[in-house]
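For this depiction, one protein chain was excluded, whereas all remaining protein chains were kept in their positions.
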Amino acid sequence: MRDATGRDKMNIANVKRPYRGREEEVFEPEPGDGARASDKVTAGQIFRLENIGLSFGGVQALRDVSFDIRKGEIRAIIGPNGAGKTSMLNVINGFYHPQRGIVEFKGKRRNSMGPYFAAKEGIARTFQNVALFKGMTTLDNIMTGRALKARQGLLSQAIFYGPARREEIMHREAVERIIEFLEIEHIRKATVEKLPYGLQKRVELGRALAMEPELLLLDEPMAGMNLEEKQDMCRFILTINRSFGTTIALIEHDIGVVLDLSDRIVVLDHGQKIADGSPQEVQRDEKVLEAYLGTVH
Amino acid sequence: MKIMIGKIATAIALTMVATMPASAQNGQFVPVLSFRTGPYGGTGAPWANGVIDYYNLVNVRDGGINGVKLLIEECETGFATDKGVECYERLKGKGPTGAAFVNPISTGITYALTEKAPTDKIPIITMGYGRGDSKNGAVFTWNFPLLGTYWTAADIMIQHIAKELGGEANLTGKKISLLYHDSPFGKEPIPALEALSQRYGFTFTPIPVTHPGVEQKSQWLTIRQTRPDYVLLWGWGVMTGTAIKEAAAVGYPRQKMLGVWWSGAEQDVAPAGDDSKGYKALALQHGAGKAGVHHDIEKYVYAKDMGLAKPEDVGQVLYNRGVVNAMLGVEAIRKAQERFGQKPLTGEQVRWGLENLKLSQSRLKELGFDGVLRPIDVSCSDHEGAREARVQQWDGKNWTMISDWYSANQEITEPLVKANSEKYAADKKASPRDCSKVSSD
Amino acid sequence: MLYRETGQFKSSYAEDIAIFPLYQDRVAIKLLLLAAFLLIPFLAKFQIWPLSTDYLLRAILIPFLVLSLAAIGVNVLVGYCGQVSLGSGAFMAIGAYCAYKFGTGIHLPAFWSEAGISIPPISPLLAILLGGAMSAVAGILFGIPSLRIKGLYLAVATLAAQFFFDWVFLRVKWFTNYTPSGSVNAPALSLFGYELSTSVDRYCLCLASVTLGAFCVKNLVRGNIGRQWMAIRDMDIAAELMGIRPYYAKLSAFAVSSFVIGISGALWGFAHLGSWEPLAFSIDRSLQLLFMVIIGGMGSIAGSFLGAGFILILPILLETVPSQFGLPVSTEVIAHLQSITFGGLICLLLIKEPRGFARLIALFRQKIRLWPFPH
Partner (left out) sequence: MIFIGQLVEVLLGGLLAGVLYSLVAFGFVLIYKASRVFNFAQGAMVLLAGLALVRASNFLSSSGAPLWLATLLGLMFAGAIMVACAWLIERLVLRQLINQDGLTLFMATIGVTFIMEGASQLVFGSDVYPLRFYPTDSWFLFEGAFPGGVLVNKLDVWGGLIAGLLVALLAVFFSRTKAGRALRAVADDHAAAQSIGIPIGWIWFVVWSAAGLIALVAATVWGTKLGVQYSITFLALKALPVLIIGGFTSIPGAIIGGLIVGAGEKLAEVFLGPQIGGGIEYWFAYVVALFVLLVRPQGLFGERHIARI
């Protein structure tokens, strides 16, 4: 799938002319593009959690949670604060190791996997409170996403001229396409710590995309954004999913956004799964209503 | 990047200050490398005071050496090798003819400068320290360990112990430990002492003390357990005083401790107070106390308020060592002037003066060193010039000589000198001079 | 007016990732290198002021170059990878002593044969490189704790390396070829049959090594591995989740850093001191190097040079200046005043610009870019 040249039909980083449409157009898939609304339902699981139990000392973060993510869908994880949503993401990309249960990714079953391994296998994520590399520029931040695809050894990098330079330029081109797609050209050379929050979130998304992931985890991608920032972010997420077929699992508090975006929703409360299904089903579920939506009305 | 240029420029501009010739005035430039600060400042300062006071005396009393004034500049080395090298580089070119000679007053710096001396043609005077093998002038053309190296010292110490024990025979089976400063200075005597232990059949154990020597508890607990008959002390600065205190704490008799001549000054026994009573140390010929020269120094230097030391400190052990050190340098220049004329001389010319330095008892008397020094006779094959020392003891107030003169037994030191100096020559691919052919006229 | 980016368009990524994207900078660096490689040796050869004496070469420029190289090495570890180390002096020592051993020939007693293993003396240049390599190996070993220990705890832990190697080179006579004093003399510095005896030769050797070292390190830090180091420095957890292996990033930083430091240590011994004992690489040296990096600017190659220059030259100035103006001050007083002024300047600089000279320069460039119009 991902060879030295990092060619990968299914990814922005390699689509020569990135899709720049407005929201309504997004729903019409491009020719030759794998992901369609119809075959999503039938598409197989890419990721599965089975009776996951996670606790810190005495505190039970997750109790016997099971759910799956299907290839090409947008999967939302919602729930009140402290429901264990972020813990869930941390389990998925191997930052936390559950005491009980099984993690299955692309058919491989294991009790847990290390973060490096998860990343290598194609899981990328963004973070609830931005975790960018503060001292580095937007460009460098996104370039770090290419770390896994670097093939040149220390010596050749030290000499630089020759293969190392060629590789560097190749990755740079890929990254530039992402920068263009996310419309952050103007802050390319800016140090990220000085950027406004909304832009930082975007850069972080870019960094995750640079990894050309198969499964993209977004932890509250729209937290603290104003309306049009949110609209932009929605647009990006949909494009990434619809046009490039990247599977997405996201945590979001803005219920409106979640209902619009996601194909299926899992609802957590106090570390337990209380509902799982299409937006409509979840909306109708009493447990959810009282535990969660109830508070909204 | 352009800032870099700027920086280089400023760097140069700023250091010009240092590269400018010391002064246009005519005279013989004598650099003084010294350390008045850092862990060894307490013992470094009196030495430097002695040196400079004597130079000033020569300038004030005799108007220089045969009218050639001494141009003095001091540089703080802090007893650190790299700093010492920087000082040397800064001072070596000063004055109309460059430095006459250099006193590194640190074994580490001596080693570093020994590499540079042949190219710079500046002799190195290491009076009572430096490389043990540099006695061999055939190989070490530029080094002058006047009045004795540490190998000389080691031999004399053993001689004294033998005397106290009532004869060399009684050394056999005795236990002698060496408590040494873990540095080139402290390690230098070890080969000599090993040779001696084989010759006389006493067991010799070296015990290192890590720089600067503030922590010696474990060493002294070891000594307390092994109960050596004598402890030789190769300490410098804080180490000596601490050693004496720890000795008192573990109840080791001070009378059985014998320090090298760098561990036998007022500054060494002061911190321990009464505990140091009875502690013995070698005296590098001179001891404490005043002689003719001191009266001149007081009359010409301190009367004019040019003295560097506290007046009451004039005549202390290390002060006197500085004075002697300076005097030998001055006399070497005087000797060289006999041959090269009464003008500022180059280091190379002064080197000849040093190699042909001969001071008779009468000459020493004239110089006011009567009873301070014994005759010295330097030659190509013998850059030490003298190998004599006495033992002094601290009675709680003063250092008093308790022994007669010893002179080192060449049988022991000479093979070492030969072996090591030849090895050095081999490593450097240098061919030793043939001393029989070196002219001394 | 002179320092303008406008009108310099980059038509390819290759141009954009060049070390000196700006035309003016390229000219400046060329001039600088020209001066360093041609002008200074020329002046020295013909004894033209300020190089009429070789004081400037021997006591300022050579140490400056060598310590700059060391500072670059420390900067890789501390500045780019964020692993504070107080053990740099030890790695200089390893470089120096191993180079010495390779340069003077190695004999390892072996249990299976009387003869043991013997390696004849090899060319000093090669020996210096091998010294660096040895230092890199030691660097990796002592870097392993960094996978678990962080921040100041790590800083103090690195002192273990410092004191351990101080001791090794004091005590293990094998390293010093059994010299009675434990002080070693570097072998004659000859390469390809030509003896580098004069200070100009040695200066050129150091200059070449520093230029090469700076170039290679710059390439590393602007490339993939450099980004990995900085990622670890800025947020190690996130970096790991991005697929950066902490142990690879950290240990490679330790290896590169100690390699460069080791080379500089070997140069310090061979080209500068000529003869040395472990005290030449004591804890003071480590602190001095850390200073250079922090004063110069963490994560900046140019900063390493500036820091080295500042820390090396300032004390010398502070003590030469008064004597030049014939102030009747004893060296003791000068030494104390010097230490006070030095400490004061350090504090002042940290207060005014915690990011060091490199940052000041960046600001200055911003200014002259806009000059004469402030906007």
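Note that the chains take the letters A, B and C in the order they are written out, and that residue 1 is the start of every chain.
The rule is short, and it goes like this: a residue touches a chain if its C-beta (ideal position, glycine included) is under 8 Å from a C-beta of that chain, and two chains touch if they have at least 3 such contacts.
A quick note: this is a predicted structure, and the numbers were derived from the prediction, not measured.
Among B:P104, B:G241 or B:G385, only B:G241 touches the chain left out of the display. For the options C:Y13, C:W167, C:F215 or C:Y248, the residue in contact with the chain missing from this view is C:W167. Checked against the full complex, the one of B:N26, B:N170, B:S197 or B:T210 touching the unshown chain is B:T210. Considering B:E73, B:E89, B:D120 or B:D182, the position touching the chain not shown turns out to be B:D182 (whole complex). Touch with the chain omitted from the figure is made, among C:A18, C:L32, C:V321 or C:I346, by C:I346. Screening B:D53, B:E74, B:E188 or B:D275 against the full complex identifies B:D275 as the residue touching the chain left out. For subunit B, the residues touching the chain absent from view are 36-39, 41-42, 45, 182, 206-210, 212-215, 217-219, 221-222, 224-225, 237-238, 241-242, 245, 248-251, 267, 270-273, 275. Not every partner is drawn; the one left out touches subunit C at residues 78, 84, 145, 148-153, 155-157, 159-160, 162-164, 166-167, 170-172, 237-238, 241, 283, 287, 290-291, 294, 332-333, 335-340, 342-347, 350-351, 354.
As a working rule, only the chains that are shown with their structure count from here on.
No other two chains have as many C-beta pairs in contact as B-C. Computed centre separation for the pair subunit A/subunit C is 42 angstrom, with centres defined by C-alpha atoms.
Residues of subunit C in contact with at least two other chains: none.
Subunit A contributes residues 93, 95, 115-116, 118-120, 124-125, 127, 131-136, 140, 143-148, 150, 152, 154, 157-160, 164-165, 167-169, 171-173, 176, 207, 211 to its touches with subunit C in the complex. By the touch rule above, subunit B contacts subunit C in their complex via residues 1-5, 7-8, 11-12, 14-20, 34, 36-37, 41, 45, 48, 73-76, 78, 80-82, 85-86, 89-90, 93, 107-108, 111-112, 114-116, 119, 131-133, 182-184, 187-188, 190-191, 208, 210-211, 308, 420, 424, 427-429.
Of all residues in subunit C, those touching subunit B in their complex are 20, 24-25, 28-29, 31-32, 35-36, 49-50, 52-56, 58-60, 63-64, 104, 167, 170-171, 180-183, 185-188, 197, 272-277, 279-280, 284, 302, 305-306, 309, 313, 316-317, 319-321, 323-324, 330-332, 334-336, 339, 361, 364.
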